[in-house]
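With one protein chain withheld, the remaining protein chains of the complex are depicted in position.
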Amino acid sequence: MTNEGSTGSPQGWQEVVAAVRSEVPLVHCVTAAVSMGLVADGLLAAGARPMMTETRAEAPTVSAAADALLVNLGTLSTDAMDGIPATVEAVQRRSIPWVLDPTAIGLAPVRTPLARELAKLGPAVIRGNASEVLVLAESGEGGRGADSTASSDAAAGPARELARRTGAVVAVSGEVDVITDGMTAVTLAGGTPLLTRVTGTGCLLGALTAACAAVTDPLPAAVAASTWLKSAGEQAARRAAGPGTFRIQLLDALDEVGR
Amino acid sequence: MTNEGSTGSPQGWQEVVAAVRSEVPLVHCVTAAVSMGLVADGLLAAGARPMMTETRAEAPTVSAAADALLVNLGTLSTDAMDGIPATVEAVQRRSIPWVLDPTAIGLAPVRTPLARELAKLGPAVIRGNASEVLVLAESGEGGRGADSTASSDAAAGPARELARRTGAVVAVSGEVDVITDGMTAVTLAGGTPLLTRVTGTGCLLGALTAACAAVTDPLPAAVAASTWLKSAGEQAARRAAGPGTFRIQLLDALDEVGR
Partner (left out) sequence: MTNEGSTGSPQGWQEVVAAVRSEVPLVHCVTAAVSMGLVADGLLAAGARPMMTETRAEAPTVSAAADALLVNLGTLSTDAMDGIPATVEAVQRRSIPWVLDPTAIGLAPVRTPLARELAKLGPAVIRGNASEVLVLAESGEGGRGADSTASSDAAAGPARELARRTGAVVAVSGEVDVITDGMTAVTLAGGTPLLTRVTGTGCLLGALTAACAAVTDPLPAAVAASTWLKSAGEQAARRAAGPGTFRIQLLDALDEVGR
């Protein structure tokens, strides 16, 4: 992994990872049904604690007790559409950091305008692939499903503009991750193509970012989460024979790397 | 694996598998919550791309960008009940192939009449176990939950009738799979009993069938998907110590077999 540009971070990624493991933050996740299991198991493997409910009746109340919130728009259910705005308001009022993951926006008619509204509500970090960030920056039309059709490079400029406009750190994930607070930008290479062969690794990155944002500032949090997942992915790839064994080794590796 | 009867197929299963891997079809899945993870990971392992959302507000729009659609009625949520008819209409208008998987129909009071209505709307393939196919052919009362209480043999005649009536290829899975377009019938043995010890392998077969239907005609698509899953299951069974390790090896094997 290479860091290019100034990191803007007071802490190395291993310190952030150690802080997650010692503070065991409770991360409330409103996230895609398809990747809920990986997100929860990944948070537990990372040393954090997941909590999951998305209804308007319960999500705002329980999120107020969390250390961080992830809002991921994948497979957006009616319950989630209804519960997300009040849940974001609840964490905002308590200054609990939250991460916006605008999964698969572009074509989708509800989540695209919803993501635009949510981006105005003070997320600590906006995390997406290049296509998603381009849509949110109003510079692109979106990818196909959860996959990006643009490169992180192409999203670097729009990501910086989006960060300036929203006050959020914007983290663009791909072969190379680009993370920016609008002024400094950090570029992270490394990882493995196997991360694209397992459902929900992007959602998991959003959840790890939320766990890190519970223990440090948004920029070092986003950098640490990306580095953590890339390092774990590299270790898992060395032990895996295919996408099934990779998914399992990834969870073991999240628990191991950076110690 | 043995093919009995004329295959009716212009392509061998390995050619279909190769086409999925090179064309990377985007498969929109409205499917059971309990097996969503296996379906998505299985499609990725197979070389296809999953996309999952089921609301009436979004599913019809995003399915219009897909290469194939799976409609599986397992654990049918209110969102899915509401979203499925419009989603099927959206793919019909664009001649996108779609697969109907009438999971656990029989006793269930909503999905049983819904499956009968959907069967009239031009699915490329109807895939189910013997009990489900018998209910849809109005020759049986259904199994217990997702399990069949009838044999594929008993369903062969009703499957042929159902294929004639609906214009769909009907694929009956079990120890022996029977696949028919109403005229020819293909019988596939092989596989492993471990496929019944993991949740969602039937749902995954429906999703693989949809991925194959994106690259070839319905009959060779259904035959290729069944053969692919049975071959992967056989390989995984040789490497597995129990149902947990089997599930993981199955994903690795979907990525490996037929190359």
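Order of writing sets the chain letters: A and B. Residues in each chain are counted from 1.
Criterion: contacts are C-beta pairs under 8 Å (C-beta built on N, C-alpha and C of every residue); 3 or more make two chains touch, one makes a residue touch a chain.
Everything quoted here is computed from the prediction, not taken from an experiment.
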Residue among B:H28, B:R111 or B:R160 touching the omitted chain: B:R111
Of A:E175, A:E234 or A:D252, the residue in touch with the unshown chain: A:D252
Missing-chain contacts mapped onto chain B: 32-35, 37-38, 74-78, 81, 104, 107-111, 144-147, 196-200, 241-245, 247-248
Footprint left on chain A by the chain that the document does not show: 26, 28, 33, 36-37, 40-41, 44-45, 49-55, 57-58, 61-62, 65-66, 77-79, 247-253, 255-256
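The rule we apply is simple: only the chains that are shown with their structure count from here on.
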Interchain centroid distance [CA atoms averaged], chain A/chain B, Å: 32
